[in-house]
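Take a look at the structure set out below.
Missing here is one protein chain; the remaining ones are kept as they sit in the complex.
Here the chain labels run A and B in written order, and each chain numbers its own residues starting at 1.
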Amino acid sequence: MFFSKILNNDTGGRIFLSILLIVTILIPFLNIVVSPESPWHLSTYTVTIIGKYLTYALLAIAVDLVWGYLGILSLGHGAFFALGGYTMGMYLMRQIGDRGVYGNPILPDFMVFLDWSELPWFWYGFDQFWFAMIMIIFVPGLLAFVFGWLAFRSRVTGVYLSIMTQALVYALMLAFFRNELGFGGNNGLTDFKDILGFSLQLDSTRIGLFIASSVALAAGYLASRALTNSRLGRVAVAIRDSESRVRFIGYRVENVQLFIFIFSAIMAGIAGALYVPQVGIINPGEFSPINSIEMVIWVAIGGRYTLYGGVIGALLVNYSKTFLTSAMPEVWLFVLGGMFILVTIFLPKGIVGLMNKYRGANG
Amino acid sequence: MINKTNFFSYVLLLTIGFVFSSQSLATNGDFQNTINQLTTKNLKTKFKVVEDIIDTDNPKVEFVLQSLLEGKVYYIKNNKKVVLAIKEKREYLVKELLSDNSLGKFSKHQIKKVGINNRIRQKIKAGLSMLNLKHEDEKVRLQAVKNTYKDINASIFKKIEKLIQVEDNDKVRDAMLVLMNIYRLNDADPYVRIKAINDLNGNLEPIVKNKLMRLKDNDKNLEVRIEAEKVLNNINSEISFFKNLEKVFFGISFGSVLILAAIGLAITFGVMGVINMAHGELIMLGAYTTYVVQLLMPNNIEMSIFAAIPAAFVVSGFVGIIIQTGIIRHLHGRPLETLLATFGVSLVLRQIVRTIFSPLNRSVETPDWMSGAIEINGVLSLTWNRLYIIVFCLIVFAALITILKKTSLGLQVRAVSQDRNMARAMGVRSNWVDAMTFGLGSGIAGIAGVALSQLTNVGPNLGQSYIIDSFMVVVFGGVGNLWGTLIGGFGLGVINKFMEPWVGAVLAKVLILIFIILFIQKRPRGLFPQKGRSAGD
Partner (left out) sequence: MVSKFRDLFEKPVPTRNVDVHKDIILYLEDITVSFDGFKAIDSLNLYIKKNELRCIIGPNGAGKTTMMDIITGKTKPDYGTAWFGQNFNLLLHSEYEIARAGIGRKFQKPTVFENLTIFENLELAMDGDKDVFPTLFAKISATELESIEIVLEKIGLTSKRNVFAGLLSHGQKQWLEIGMLLMQNAQLLLIDEPAAGMTHQEMDKTTELLQVLKQEHTVVVVEHDMDFVRSLDSPVTVLHQGSVLAEGSMDKVQNDTKVVEVYLGE
């Protein structure tokens, strides 16, 4: 089987995918089949939260791919996530049709509110699902292409590059907050009604989205694993460790970086596209620089250069965040900051590294 | 109530009134009567009363008007006498308006404030200006003349015509001429208008420009319209020249702030190669130090800045040293991890400040010697706080260069940054040097915070606004080169300020970012890169 070949040496990957499979079957079961009175019942709300976490997990894999394997610390991956989210959001907005507050079949509410008479050209086509799907891949990919081409060609690497990615996402945030840009300004896009004809309020739709997120996560993992197992993946690791040396062997380093960067950006975009229908809103806050930095911490805590480590980190950090911000809100930022400091000094290989060390020490 | 005594006084008053032309001379008693009419609730009547007060010839008129403006005029409910009342704790110290006699303490239920509306307020201000035309201080006179530009009528014109002949100060006289010419712009005779237009050429006051624009569009006489347009064009080009100068000034001022913020980073990043994402917070700590210093010396705000500078240097420097020895030292040679760990520090520092002080902004006062401005002309005025900060920035820069070039610490810093192992082999204690260097860079960030506290709001997120800009300056100017930071900072500041009016602050930032990304393409090492091959190339 093709899959088993990819997962040949990848015990961690096999464990991860097995758990994911179980979760994907179990969760809908606990929601649909188990009756609401039972303590085992999972509310649809919980299903959506888990679905959201799954999209974060996919995002973490995207970050680990460029960081753990290629050595590029992108502090702006939130840009791709958000762009994917906005693209899906635009489709969902068009789907509202005349059910919005102002009842305009073509123009979304916020455009009517701004007194716009026509749909801007870049909104054309988003009433078609297939077009939106293409855009979800194309838009983050295009941004990654332009930014990457400029950066890698001029051999900007290391810390400079990281700062540039932060600046990029910051600039996008400022831009998307403007009403004139045509993406809803600081309110963003929201009040979605349905996707592909299925109402977003229905349990079945939410479970469908949950399963889609799970499938996307699995596919993303397998695709990334296939990439890292390939010779190109090894070239990436070589670039990570000695970039200039790789040039002298005959590889065009910029192109390798560009390819993997775009691949990762598209994955992040898909994650964003699955995130938005589940949380019901996309706004410029998704572009905030701190979000992009938090993703990096997911991967650092979980363990980079593993792909599934980021998944662990994403779940752990987001769960802590949800828990702490409601229980003891002032503490959360201390915890997050502390995590950054402690993980980089004491846990350079993350939790997975810790587990491996533990297993290694015990034979 | 006219009885014999009053009648006689009034006849006397009228006689004297004729002799002494427009203003009616009044004794304190009569003046007080006029003032007492301020108790009326009808605003139109009140307005008239104020007009009367203005026209009264009594040495206390100015004081009365000023007190009205300041909200210190009240009336006693019992006898409807209008008085001066100053609040002291829960009571009011009441004095007579026209003399200094104290009438004792009153509770707030016994007196009521004489309120005024905007129209009355404007009238009072205009009236005060008129009075100030004769003030002994020429600055007051000048301001009074300028205040009257908007609101000239025939009687004022005549008054000025007289006053100008006894005015000995040039500036005041010029301003009076301008005033007269503004009035003449409405003269019936077109030649008078044309002459007035020409006399006003080169004057950059906005009111002049507005009047000329109206003449250009609406005047019935063709020659007048042409003349107005000619002079207007000249004035407009002069205005835009000065506006551009102002942009340059703002650019240099903004640049100086950027430099102060970035120069600490230029040391830690440029010289040590350490990315410190908490650099913005070190700036923020300096600003908060200023706030605390002002809390500790509330009666001596004038000196507070001088105390805050060394205090901020020590506080931020100390925190910097802790960061360096506690965290960064353990991550030597791993720049990406250093970036992440220091980002964690930045989060923690911000949260600490939020917890100790409050998430809201704190207010930091500007000492008097830093307020105000130099007015070059109607368009360009250079505020003192910005001027001081520009000078301050240059002093700090010079001090830093001196430290690095002339002191032994500086020598050791440069040695360690160029070749750590060699320096250690020669006996330099590299760990100590690292700590001191980082402390120096952080201390300067603290000082930058003191300067920033005078220009902007002090809050926990202060650092975040400047961190990206600081990195841009360092990268643009050339990592490791302090002169590059200086030129880069001023350059970016000016570019930013010139772009802002066209594209808005947000887009300006975005464009500058893109510009720097493209610039790095052509010159990856910045404007003034560090010389030589680096060992790790």
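Just so it is clear, a contact is a pair of C-beta atoms (placed from the backbone, for glycine too) under 8 Å apart; a residue touches a chain by one contact, two chains touch by 3 or more.
Since the model is a prediction, treat every value here as computed from it, not as a measurement.
Colleague: Would you mind spotting which of A:M133, A:A238, A:L316 or A:V331 touches the chain that isn't drawn?
Modeller: Answering carefully, the residue with contact to the hidden chain is A:A238.
Colleague: Which of these touches the unseen chain: A:A151, A:V256 or A:I351?
Modeller: If we include the chain that is not displayed, A:V256 is the one touching it.
Colleague: What does the interface between chain A and the hidden chain look like in terms of residue numbers?
Modeller: 227, 230-232, 234-235, 237-238, 240-242, 244-253, 255-256, 259
Definition applied: only the chains that are shown with their structure count from here on.
Colleague: Using the average of all C-alpha atoms in each chain as its centre, how far is it in Å between chain A and chain B?
Modeller: Result: the chain centres lie 46 Å from each other.
Colleague: Which stretch or stretches of chain B touch chain A in the complex?
Modeller: That would be residues 275, 327, 330-331, 334-341, 343-348, 350-351, 354-355, 468, 471-472, 475, 506-507, 509-510, 513-514, 517-518, 520-521, 524 of chain B.
Colleague: Contact residues on chain A for chain B in the complex?
Modeller: Answer in residue numbers: 73, 150-151, 153-156, 158-160, 162-164, 166-168, 170-171, 174-175, 177-178, 293, 296-297, 300, 330, 333-334, 336-341, 343-345, 348.
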